[in-house]
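Every protein chain of the complex appears in place save one, which is left out.
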């Protein structure tokens, strides 16, 4: 494999079809009425700015999630996948999922991390792009802030 | 000549007997009553702090000069020599003498500088000690400030 | 490299070999992700030539000591080198004297100094500070802070769709309540060169002092502060091939004389007693504490480097490469150039199709091409153009046409990746 090919492959690994699809056609995009939990996620590095909305029912289950804002392909796709994945989870499950995603994507995680992150695996290409890990994890940090009712803006810097 | 001897000679050249004598027994030391011109000279580097007093008569002649304060051997000797030398000069002569002394002692002067600086030659050893030129010239800068009625403190930094 | 060398020989400054200056920058021969580095981020921070790097380490190996306060030889050597750099700055920007050159940690600190020591004591409610819409955050936030502290108001001169500031709009903003006009010479996000001399004249006709943020001007165009006649001029060493941590505030002596000190500490005093303290003379009154001796010595050296090339040559060379850059970018489909002022230096911002600038930045970096993406510390400019950020290529004297070609290739690849 030439350097040229290797480089192209790494890029394609980052910008997989699934990612580009979610970036261009984000699911659950828009404002959620009557959210029970919200948080802003800001990445001052590149101006990513997302607002995440969640509605949690009395039994502690996420019954709806949406997001608004602007961001790079990675952060938007990650937010889109986040909403897709966490709707239906209990908040404690979502928090556990948050930990698994962040540790997998930052490449710092335990290889033996038991939680299967499912579709989020499509984002694993960021491991080769350390500067972009923050983009991929931004919506997840916002998820945590929202569920913790932590009114601070989640920032990755 | 060994390095050791050269070093000693240079030091003795700086601290000549005449200098040490003027430093230990400064002439015209004290406060002058009824001065017509005064100035402070401060060298923040080492805490030299001299106050120079001059009495100039109606014809523009320096009829008396004194100084007070604390300073290193070089600045005190220089101030002592200054008073000794300038008493009796007209102020324009004193200003010309100021220029000659400063250019000779800083080693920047014209070799062919016409004014004979007389006893002040004893201070020429400072040329080998660039950090000390300021000490030797401090009283002279204060002289200039005083005669110019410039109420700023003369400082060599 | 061939493209660049050919074009250098073809043009009318063929005798002037910019490539040999480029070779002085060691970082430019390294590889990034397996490709030779193309560095197009000098507006954020420029690279350092060997002479600067070596001057700093030589200083540290042979003459370091604290300045001003010592009689021993090293202290004397350090003071001479440090103060010698100040003299170089005087000459380089055409100041009237060394008293007018205050050494700071950078443009940001220079501007904060003016905000706190010049503006704060004279501002009250009803007073105005005027800036423009294209300022860097460092020329916005210090004024927001001082307005908050004093009740004064911040007024903003608009820009047009090319990123220009018109003299008419400046004049319209200058009423009787304006206490200071603070304006960039060159915009870091858009590259626009503002008509500073004319702006200063209009302001002075109304007795309004002017601070010029020269951070993006000094590395690229010849500057003469006395000709501009501005009252303050701020810039950073690290954008002009010097180490980080050094900067300059030029101020007219009669204005600086009247200002209270900014920080208190060693070196800015003549005498300290609990009953009262006498401040040192200019410029030391504004230089509290041990200065950044080694970076300032580096700055003196970078000025020597620029002076040897000649700022006119730097400007001509960069201008040619910038023209080439802009025309090559224009050949790409779905290219939106942001910042198309008639007079520009060094910088071109752009958007390519629907690719977020951050993604562009990653794809280019993967091919060894370093550009900056984001808001460039000029969020109000992003607001004006209604973009979350831009991709920005910025040039310095070491860039050439080959760098441009490499960037264009990388942009083509980005389109491909995103088309998949």
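All chains are identified by letter, namely A, B and C, in their written order; residue positions are counted from 1 within each chain.
We adopt the following convention: a residue touches a chain if its C-beta (ideal position, glycine included) is under 8 Å from a C-beta of that chain, and two chains touch if they have at least 3 such contacts.
Quantities reported herein were computed from a predicted structural model and do not represent experimental measurements.
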{"item": "Hidden-chain contact residue, picked from the options C:108, C:187, C:216 or C:399", "value": "C:108"}
{"item": "Candidate in contact with the missing chain, chosen from A:23, A:42 or A:77", "value": "A:42"}
{"item": "Touch criterion as defined above, residue of C:141, C:167 or C:255 at the omitted chain", "value": "C:141"}
{"item": "Touch residues of chain B, complete complex, unshown partner", "value": "3, 6-8, 10-12, 14-15, 17, 20, 24, 45-49, 70-74, 129, 131-132, 135"}
{"item": "In chain C, positions touching the absent partner", "value": "26-27, 30, 32-33, 37, 39, 41, 44-45, 47-48, 52-54, 56-57, 60-66, 69-75, 105-109, 111-112, 115, 136-138, 140-145, 154, 156, 236, 238, 243-246, 260-261, 263-269, 271-274, 277, 288-295, 358, 361-362, 364-365, 369-374, 376-377, 379-380, 383"}
{"item": "Hidden partner interface residues of chain A, rising order", "value": "42, 44-46, 130-132, 152-153, 155, 157"}
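Everything that follows uses one rule, which is that only the chains that are shown with their structure count from here on.
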{"item": "Centre-of-Cα separation between chain C and chain B, whole angstrom", "value": "45"}
{"item": "Intercentroid distance (Cα basis), chain C paired with chain A, Å", "value": "37"}
{"item": "Inter-centroid spacing, chain B versus chain A (mean Cα positions, whole Å)", "value": "76"}
{"item": "Junction residues of chain B, two or more chains touched", "value": "none"}
